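Of the protein chains in this complex, one is absent; all others appear in place.
For clarity, chains are labelled A, B and C in written order, and residue numbers in each chain start from 1.
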Amino acid sequence: MKQLLGKDQIAALGIEGGWTAGLQDFVRFAELDALNHVNNVVYSTWFETLRVLYMRKIGLAYDGQADLATVVRSTTVEYLKPMYMNQEYIVLCRTVKLGRSSFVIDYSVVADGAVTATATTLMVATNLEATKSIPVPDAVRQVMIEQDGAAT
Amino acid sequence: MKQLLGKDQIAALGIEGGWTAGLQDFVRFAELDALNHVNNVVYSTWFETLRVLYMRKIGLAYDGQADLATVVRSTTVEYLKPMYMNQEYIVLCRTVKLGRSSFVIDYSVVADGAVTATATTLMVATNLEATKSIPVPDAVRQVMIEQDGAAT
Amino acid sequence: MKQLLGKDQIAALGIEGGWTAGLQDFVRFAELDALNHVNNVVYSTWFETLRVLYMRKIGLAYDGQADLATVVRSTTVEYLKPMYMNQEYIVLCRTVKLGRSSFVIDYSVVADGAVTATATTLMVATNLEATKSIPVPDAVRQVMIEQDGAAT
Partner (left out) sequence: MKQLLGKDQIAALGIEGGWTAGLQDFVRFAELDALNHVNNVVYSTWFETLRVLYMRKIGLAYDGQADLATVVRSTTVEYLKPMYMNQEYIVLCRTVKLGRSSFVIDYSVVADGAVTATATTLMVATNLEATKSIPVPDAVRQVMIEQDGAAT
């Protein structure tokens, strides 16, 4: 996806934190709630959109083309600043921790020079039926450690 | 919004039809349904996103900054081709017909050189409480007629 | 689904129109938009929810258990009255017209004794890959004609 920004492109925007995947977008009318700001739940969809693109790029396809799937075991989101109609933002992620079959992805939303939300998800690599965990493939581990700086 | 394409930019992309507003985007995971293609309802959100930007640009604010609102009286969507994960598209619109306080906006989605969906909405300009229709302001009428080619 | 109301249950509620499937629900916070009423697009999701239950009940499974799928070719929605937080409503449908492989479903939303929206969708029965239309099965035709009063 040409939309997916890489590590160097993100750094070139002056955004710190070693993020290795990013997506630029703006707030749409449908993402506002009755309080006229971005609904809390919408951030989780932004994180999902980015995560699916990021995982596909590093070799963890969502679509069952390999005998490998990933599931979200838990997610935590912190809401720091409200966001509004038409506001431009960048959503960012990187893998920060890596186990045998589990890994942790951190996220951030930056808008108008401020972090508006952060999040973290605990992911598990599984077989396609999601009935048992499987080891993260070596090629993926290498990207997570070398590119993302994931702790092992 | 820098994202909103104008008439000349759309024509420069080789897209016919005299569209005066457009937005380029790609299909996100959250827009797929259990059948693994873009859910029918999602197209209507794309049309809304574009319509809100377009109306704001031509002077019909959604956000109550003027004593003017717009409501959707009816909408028709035709689904021509399924769309898939990551597919890039452009959603387009223009006002095609104009009455005293009502107007008709047509829409199209173009992806990979084909029209995947078309739509039309009947809009009515109202006071902020949406309790009575009010005439479309003259400055807006002029844009709809001269730029969009709306029939009167 | 115990939630799906049948023809007699709907008539017993004093709702006219010969509707053969209905679902009672209430407006949730997430269905409101920044204007503090139910977003236009949300009605289409209500129609989809009911249609999937209705079609499954009369033998047109959504889930590929038979070699039969259905696609929406077009949909028209008319918005008659705004709806608000916590408002209780019933969404209704029935098949009103039947061709060889296509059929038309009409919908209505009734809240506080008034119709707040109506809709119609043109459906086509297809093979599972949705690459060609197939005839509506005889058992389904019979329900559409005898129960729903569909015109042929």
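One rule holds in what follows: contacts are C-beta pairs under 8 Å (C-beta built on N, C-alpha and C of every residue); 3 or more make two chains touch, one makes a residue touch a chain.
Worth saying up front: this structure is predicted, and the values here are computed from it rather than measured.
Engineer: Among B:30, B:61, B:96 or B:115, which one is in touch with the chain left out?
Structural biologist: Residue touching the chain left out of view: B:30.
Engineer: Please pick, from B:41, B:91 or B:119, the residue that touches the omitted chain in the full complex.
Structural biologist: B:41
Engineer: Against the chain that's been left off, what residues of subunit C make contact? List them.
Structural biologist: Residues of subunit C in touch with the missing chain: 1, 3, 26, 28-30, 45, 48-49, 52-53, 62-63, 85-86.
Engineer: In terms of residues, what is the contact footprint of the unshown chain on subunit B?
Structural biologist: These residues of subunit B touch the chain that is not shown: 29-30, 32-34, 36, 39, 41, 85.
Engineer: Contacts of subunit A with the missing chain: which residues?
Structural biologist: 34-35, 39-41, 44-45, 48, 62-63, 69, 71-79, 82, 130
The rule is simple: only the chains that are shown with their structure count from here on.
Engineer: Is it true that over half of the residue numbers where subunit B touches subunit C are used by both copies, so same, or is it different?
Structural biologist: The interface is built from the same residue numbers on each side, given that over half of them are used by both copies.
Engineer: With chain centres defined as C-alpha means, what is the inter-centre distance between subunit A and subunit B in Å?
Structural biologist: One centre to the other, that is 30 Å.
Engineer: What whole-Å value do you get for the distance between subunit A and subunit C if each is reduced to the mean of its CA atoms?
Structural biologist: Each chain's C-alpha centroid was found; their separation is 36 Å.
Engineer: If I count partner chains per residue in subunit C, which residues reach a count of at least 2?
Structural biologist: Each of 34, 39, 41 in subunit C touches at least two other chains.
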